[in-house]
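Working notes for the structure below.
Only a single protein chain was left out; the remaining protein chains are all shown in position.
Chain nomenclature is as follows: A and B, assigned in order of appearance, with residue numbering initiated at 1 for each chain independently.
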Amino acid sequence: MEITQSAASALNFWEPGALSLAVYGALLVAVMGVILFLSAWLNPTKKSPNKDIPYECGITPTGQARFQYPTPFYLVAAFFLIFDVEAVYVFTWAVSFTRLTWTGWLQISFFIAVLFLSLVYVWRKGGLEWSANPMR
Amino acid sequence: MSMTMGIVVLFVKMLAVLAVLLGMAAYMVLLERKLLGWFQLRPGPNRVGPFGLLQPIADGLKMLLKEDIIPRDAERLLFLIAPALLALTTLLAFAVVPFGPDLVIGGQVIPQVISDLNVGLLMIMALSSIGVYGVALGGWASNSKFSLLGAIRGAAMMISYELPLSLALVPVVMLSGSFSLTDIVNAQQGYPFILVQPLAFALFFVSAMAESKRVPFDMPEAENELMAGFHTEYSGMRFALFFVGEYVNMVLLGALTAVFFLGGWHGPFLPPIVWFLIKIMITPFFLIWTRASLPRLRYDQLMHLCWKVLTPLALLNIIVTGAFMAG
Partner (left out) sequence: MTLYGAIFYLLAAIILAATALALTRRALMHAVVYLVNAFFATAMLFYLLGAPLPAAFEVIIYAGAIMVLFLFIIMLMGVKDGRDMDAKKALAVWLPPVFLGAATLAAGWVLITAPAGAKEALPMARATPAELGRFVFDRYWLGVEAVSFLLFAGLAGALFLGKSGDEAGKTAKDGQGGAA
């Protein structure tokens, strides 16, 4: 009973809720589709082997572009993941305390302090230095 | 009122938002070229229409009629959808941006926002991190070395600026006690948050400049090192979609700055929507100004800036703000 009732209220187009977001998203996808279709339909296509070559300033490219590629900062991506999880907790905390108490402040300050220390640790251990000549 | 009427109103609202956005994005290009021209003591585009006002329309038509070239050995499907993905994520973020207070027409409340989610701020964060796939996939699928380098740089930048960008908004959430953008604007009835959170504003602004992928943080496209970076191989309408994404993103960052720090639609004398549009334009103007006056950073410099300066400052700012609110 409850579910059908809330389904009816969710179908209300006056309400700025998830339904209008879904409709907006569908509209955007449709607009993108129309644009891409128009450009494919209106365009002249004249194939030529030289046109298909990837642009490398006039030099004939050798091999594929998707080769093994050194990305020395993949470690930073791992750090980003961990700090992103931290940010999630901080956001959850931030939204739930309209009137802060010192208890709440201490809880999150301890949490942030530990992660601040871990940032300092990574920094000191050289985890953020990956370029040949890092700028200090 | 009836459901049909609701659908009609919703569509009018959505089309108005889309028209305003795409119009603003198109004229942002003209504004940028004009301003850059003036900064460099030349007139800028002035041939098409009075003061070059028809230039965006001419550009759009030209793009639409250009050939769409797919390079040899490209990953076809990913190559084809990547530009639309980028434009889609930026346009979708506007669903939660409130353009004004609720209107009351004939006893019916019409909110001037498409979808007032109670996790609106987080949705914008999520879309901003999804946006990197447009860059990464587009560059990777092109089978061009320049594009791949641009894509990797784009992803490397995202993992750096995303963290201070979101952490800078935590004090805003603390002050307003909500993720809903409408609630955040309503919380700034008395004073805009920039007055109490100048540091958060500065952190957000710098990270937003990095997010816009423009000078001084335009390493993914860096035209004099990587040609055009991730969109080197794109032509015609797909190239235009990448640009729609970039300029709508500028408008989005302007809107977000206005909502989070400049008090949204609040302001004296003028109608709310006018105030909001004026405030939206502030950030893009500064973004264009920096393009005319700053050199490009190296991208390891950006990573150092984000990880060693902005992130620690943002964390400290949260603790200090909390201490003030608790005390």
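What we mean here is this: a contact is a pair of C-beta atoms (placed from the backbone, for glycine too) under 8 Å apart; a residue touches a chain by one contact, two chains touch by 3 or more.
This is a predicted model, so every value here is computed, not measured.
Touch with the chain that is not drawn comes from one residue among B:70, B:95, B:122 or B:185, which is B:122. For chain A, the list of residues touching the undisplayed chain reads 2-4, 6-7, 10-11, 18, 66-75, 77-82, 84-86, 88-89, 92-98, 104, 107, 110-111, 114-115, 117-118, 121-122, 125-127, 132.
For chain B, the residues touching the absent chain in the complete assembly are 75, 78, 117-119, 122-123, 125-126, 129-130, 132-133, 136-137, 140-141, 148-149, 152, 155, 158-159, 162, 177-179.
Everything that follows uses one rule, which is that only the chains that are shown with their structure count from here on.
Note: centroid distance chain A to chain B, computed from Cα atoms, is 13 Å. If you check the complex, the residues on chain B that touch chain A are 1, 3, 6-7, 9-11, 14, 18, 64-73, 80, 84, 87-88, 91-92, 95-96, 108-111, 113-117, 122, 140, 142-148, 152, 155-156, 159-160, 162-163, 166-167, 170-171, 173-174, 177-179, 227, 232-233, 236-238, 241, 298, 300-301, 303-304, 307-308, 311-312, 315, 318-319, 322-323, 325-326. Interface of chain A with chain B (complex): residues 11-14, 16-18, 20-21, 23-25, 27-29, 31-32, 35-36, 38-40, 42-46, 51-57, 61, 64-66, 69, 71, 73, 76-77, 79-80, 83-84, 87, 90-91, 94-95, 97-102, 104-105, 108-109, 112-113, 115-116, 119, 123, 128, 130-131, 134-135.
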